[in-house]
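Certain chains of the assembly are absent from this excerpt, and the rest are unmoved.
Order of writing sets the labels: A, B and C. Residues in every chain begin at 1.
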């Protein structure tokens, strides 16, 4: 999983039917210091994450394990909202 | 999922049978400002996306969940046509 | 899927039994202008692609959907031979 910050959302009227009602957020990968990374992508949200929050994102087939409907065409899902990150990097 | 712009299409007569009738588009990954990114690849299209449109692309095994036939050799599918992107990146 | 050029082949006598008889080609990822990209890898070929041809390669679990035997240890397969690429990138 990767640490990301939610930076926005995306809207699509014409889409795969299985995506109806799914909240699609734009997330940006964070590096360990919590500063901006380079990578941005779209992740489904089922935990109620808001813009600006730091989140844990699962990718690939794992992303669908967080969906009620396993047949959705989703490859990235927000699976947790970060309370704290403890780093001890010596 | 990733945000892309449809920039073209690709034609192949000799191909895996399961790809018969599947529209294969060339898409380019967008960065958050909607400007050109560096990454281009081929995505199947089942939502009727046109060249020039901004789309949401699902990759990996998720891509096949957007296909009627789950046994197709497809690893990227256009799953939505973007109406709007809202970014609030502070 | 990604656009590649077939640039060679690889031979292995000692290998996983499921790969017996499978033609393994070396392919190089193309960028949109059809010029050389940086990425090279090995892809199975079931459509009869020749060295020098431009092809469509499916990767990941999708690659096995192009194989008769779904239990092969194959993560990249040539699924089409490109006739034409139309690009309209404004």
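Assume contacts are C-beta pairs under 8 Å (C-beta built on N, C-alpha and C of every residue); 3 or more make two chains touch, one makes a residue touch a chain.
In this text the structure is predicted, and so the values were computed from the model without any measurement.
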{"item": "Homomeric assembly size (copies in this file), of which only 3 appear in place", "value": "5"}
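Convention: only the chains that are shown with their structure count from here on.
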{"item": "Averaged-CA centre spacing for the pair subunit C and subunit A, given as whole angstrom", "value": "31"}
{"item": "Averaged-CA centre spacing for the pair subunit B and subunit A, given as whole angstrom", "value": "19"}
{"item": "Sequence positions of subunit A contacting 2 or more other chains", "value": "none"}
{"item": "Complex contact set, residues of subunit B against subunit C", "value": "7-16, 18-19, 24, 26, 28, 40-43, 51-52, 60-61, 63-64, 71-76"}
{"item": "Subunit A partner contacts - residues on subunit B that touch it in the complex", "value": "1-3, 31-32, 46-48, 56, 58-66, 77, 79-90"}
